[in-house]
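Omission of a single protein chain aside, the complex is shown with its protein chains in their original locations.
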Amino acid sequence: MMAEILSVSFLAGLLAATLRMATPIVLAMLGEIITERAGVLNLGIEGTMLFGAMTGFLVTMSTGSAWLGVLAAAGVGMLLALLMAFLVVFLGLSQHVSGLGITLFATGLSMFVYRLHFGSPTVPPTVTPMTKVAIPLLSRIPIIGPGLFNQYVLTYAAMILIPAVWVLMYRTRIGLTVRTVGENPMAADTVGGNVNLVRTLALVAGGALMGIGGSFLTLAHQNMFLRDVIGGRGWVAVAMVIFGNWNPGRGTIGALMFGLLDGLQLRLQGWGLPIPFDVFLMVPYVLTIFALVSVSRRAAAPAALLKPYRREVRG
Amino acid sequence: MRTVLVKRGPIPSWSRAVTPLGAIAVTLLLSAVPILIAGAPLFRSYGALFYGALGTRFNVLETLVKSSPLILTGLAVAFAFRAKFWNIGAEGQLLAGAIVATWIGVTFGSLPRFVMLPLVMVGGFFAGGLWAVIPAVLKTRLNVDDVVSTLLLNFVMIHIMGALLFGVLQKEGAGWPISEEIFDSAKYPFLLARSRFHLGIPLAFLLVFAVWFVNERTVFGYRSLAVGTNLHAARFAGIPTTRVIVMTAVISGGLAGLAGVGEVAAIQFHLLADISPGYGYTGIVIAMLGALHPLGVLLASLFFSVINVGAQTMSRMTGVPSYISGVIEGLSLIVMLVALLLNEYRLKVVAS
Partner (left out) sequence: MDVHSTTGNTPAVAMHGVTKRFLDNVANDSIDFSVGVGEICALLGENGAGKTTLMNILFGYYGADEGTIEVYGEPRTFTSPREAIAAGIGMVHQHFALVPTHTVLENVVVGTGKGLFLDRAGARSRLEALKERFRLSVPSDAPVWQLSIGEQQKVEILKALYRDSRILIMDEPTAVLSPSETPQLFRTLRTLTSGGRSVIFISHKLHEVMEIADRVVVLRNGQKVHERSTSDTTVQDLSRMMVGHEVRSNRTEPWHTGGATVCRIDGLSVEDDKELPAVDDLVLELREGEILGLAGVSGNGQTELCDALFGMRLPSAGAVRVVDRHGTVRVLEPGRPYAAVAAGMARIPEDRMHTGLMTSLTVEQNLVLESHAAPPWNRHGLLDWAGIGTHAEELIGAYNIRTQSRRERAGSLSGGNLQKVILARELSTNPRLIVASQPTRGLDVGAMESIHARLREERARGAAILLISDDLDEILQLSDRVAVMYEGRIMGEQTGGGIDREQIGLWMSGVVQ
């Protein structure tokens, strides 16, 4: 068995699977980080991902272009984020409840639209999945090459977005404004920042990433839409935001860990070990909980998270 | 120009009563859009929906049957949320209850019914309750966010169940995940002829009253509310907040566990991978829709049950996919949230 684990193809495959499995989580997590940094917890994430997955699949099916599918997924993610913004930013309703409401609504709508369009076929319809793109030269490096540099474009995009979101948050003017809005909206307001606009835009940007993250699952990872295609990855992304202390880099470590376990679990399954398959499936969730325990003491959530902002109060 | 929310004066009680009805009306109006998009005639569709849910004695009883797990998970979530223990884990707690009920039900066949039935119920209750203690302790002792931990524990429990259904609980010789049938002594008795109206339904109604009584009349219910209203001030007042939260979790998880018991002991008689079509998650919506009040939970559960059962008939008669029920449920929550807000505030356009 050791020989098997250390074989070149196994390691390369595992590395590739790690990045692939981490992709949707990274995308959704980055979206959630942007949103939460502005002070809004978006628990609509799971439903937004599912609706993105369904829309991406449907549009790809009808147009034949996976990229149009991804674009449509981003679009519906933004629409759901606007609905969320209406509820929690404009009306100031509970972020917990509104987010869960959106997840429920989007889940129902995804299944409804899918059924409406495809009926209940015995064999689920499929699309031609996106193809992997090998980066010249780099992909020829042993193990690492096929592992890291022969991936879907969305995976590369997710990896590039990690530093990009970090730069956006910590090195740009808009990033500073977003963080200020999430920490102390009054500080942003008194220097002329429009708190509710910033929050709405952060939600919309985050929603787009969540939608794209969902579409990766139906357009690249798999080529069909199933009811449990997201399988809690949205919730894992929320956990990773906390694990990463609202920092894209640290959150990615968690997402990669999750991806690694996911990838490992698929491989171990093939070996016919005398342990039920579900035990492996459980491991990533259990470890995520342990990871949360380990970081909970130093957790530094944005101070204004969950708090609606209103100016017209008696001063 | 911008709009602001201005608080209204005291809310008349008739308005409180009318609001949910208005919200339901608006929801059904909005849900007309997907029904029309599906190409179905609107009135015939809604007609089919209500006939399917309430048209005959059998349909009414079936709707009640469907409502019992919703009432229990709704109560579970409402009880937890009242103490601001964000229990999104009723699904996992339900499964825990179902697993233990099954294990007892297939193991202790020699016990008489009057021992077996309480044993199954108590076992299922504590299975769910103890599963909910984990996030409660993580929250109070280690400051782990309860929303996330309860969510993740759902997936852990799904896979524990999967492992058991492919392992020790799997039916002899079965190639798919299903347990042995539980002994008859562990099954809930059916109370009305020619229907599946079982013991779990009056039990759920009784628990609605019990939860109301605990909330309104007991020291524990008052403390639970105080903890949920303002944890800091509750601690200041000398209330043992950790103990209150953990106890709240036990009761909440236990109620969800009983929902699992009901599905095993009255509906399926086996443990199956899809024993719950997401009752735990629906319970969250029901709790919110019922404004965390036991009576509200009861009414919201009945409403959802009507929609769920009716959507099947509507699907058969007019071809609208039965998933419309999910859309209606999601919409109803969003509409209700807005309606409750507008009950207290009005929108005002101001110059600046």
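Observations, loosely collected:
Should a chain be cited, it is by its letter among A and B, assigned in written order, with residues numbered from 1 in that chain.
The working rule: a contact is a pair of C-beta atoms (placed from the backbone, for glycine too) under 8 Å apart; a residue touches a chain by one contact, two chains touch by 3 or more.
Worth saying up front: this structure is predicted, and the values here are computed from it rather than measured.
Touching the chain that is not shown, out of B:A17, B:A193 or B:V219: B:V219 (per the contact rule at the top). Here one chain is not drawn; of B:W14, B:F43 or B:F236, the residue touching it is B:F236. The chain that is not drawn here is touched, among residues A:S94, A:S139, A:N184 or A:N223, by A:N184. For chain A, the list of residues touching the undisplayed chain reads 171-177, 179-180, 183-184, 186-194, 300, 303, 311-312, 314-315. Listed for chain B, the residues touching the missing chain in the whole complex are 2, 7, 217-220, 222-223, 225-226, 229-230, 232-240, 350-352.
The rule is simple: only the chains that are shown with their structure count from here on.
For this pair, chain A with chain B, the centres built from the Cα atoms lie 27 Å apart. Residue ranges on chain B touching chain A, taken from their complex, read 3-5, 34, 37-38, 86, 88, 138, 142-145, 147-149, 151-156, 159-164, 166-167, 281-282, 284-285, 288, 321-331, 333-334, 337-338, 341. By the touch rule above, chain A contacts chain B in their complex via residues 43, 83, 87, 90-94, 96-98, 100-102, 104-109, 111-112, 115-116, 231-232, 235-236, 238-239, 242, 276-279, 281-282, 285-286, 288-289, 292-293, 296-297, 299, 310, 312.
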